[in-house]
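Note that this complex is displayed minus one protein chain, with the remaining chains in position.
Coming up: subunit A.
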Amino acid sequence: MIHIFAFYLFACIMIASGALTIFARNPVHSVLWLILAFFNAAGLMILVGAEFIAMLLVIVYVGAVAVLFLFVVMMLNIDYAELRAGFVSYLPFGILVAIILAAEILLGVGIWSAGPIELAQRAAPAPVDMPNVQAIGALLYTRYIFLFEAAGIVLLVAMIGAIVLTHRARGGVRGQNIARQNQRRPQDAIVNVAQPVGKGVEL
């Protein structure tokens, strides 16, 4: 009873906030609706018993990715009127993309349930007596270890790429040498002088 209620609650809020992400006038509100959608998705994950994925969803998407979105959106000075003006001209293209996506989902689900390709056999059997953190770990670090490491390398390359692309050597920057700052003592910097009256200070 509570399960069913919770499922419909999370699902309805998620769909509604998904729609509001698109229709909100203010981009910052859009991002916030997106966050609410992520949150409810995490709720749905918990309902199907994937609590590890749910927590990761919140930590990664809500805690990191959405903060980044929020920042980009807050920093941009967006002219809402101009943004609205392009809406009609992009509408046919948008509808086309939506139709293609919907068709692909239908095809995918159809093939999955019709089952000529036997996708089910490729999926690993779900262990029953393990919490799902262990289950994922046991699978990820044995059977999919090379794929997992390849994913790591792809991310590393992406990170190095981003650093190379944005890094530029700038002249005239005075960096801080923390070791030198810490080594500095008052007697290196301060001198007590008995200054005669009427004479200027020697610098």
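Throughout what follows, a contact is a pair of C-beta atoms (placed from the backbone, for glycine too) under 8 Å apart; a residue touches a chain by one contact, two chains touch by 3 or more; residues count from 1.
FYI, contacts and distances are computed from a predicted model.
Engineer: Given the options "Carbamoyltransferase", "sn-glycerol-3-phosphate ABC transporter ATP-binding protein UgpC", "NADH-quinone oxidoreductase subunit H" or "ABC transmembrane type-1 domain-containing protein", say which is the protein name UniProt records for the missing chain.
Structural biologist: Its record in UniProt gives the absent chain the protein name "NADH-quinone oxidoreductase subunit H".
Engineer: Using the touch definition up top, pick the residue from A:9, A:22, A:48 or A:74 that touches the left-out chain.
Structural biologist: A:74
Engineer: Out of A:16, A:55 or A:139, point to the residue that touches the absent chain in the complete complex.
Structural biologist: In the full complex, the listed residue that touches the missing chain is A:55.
Engineer: Contacts of subunit A with the missing chain: which residues?
Structural biologist: 1-2, 26, 28-29, 32, 35, 42, 51-52, 55-56, 58-59, 62-64, 67, 70-71, 74, 131, 133, 176, 178
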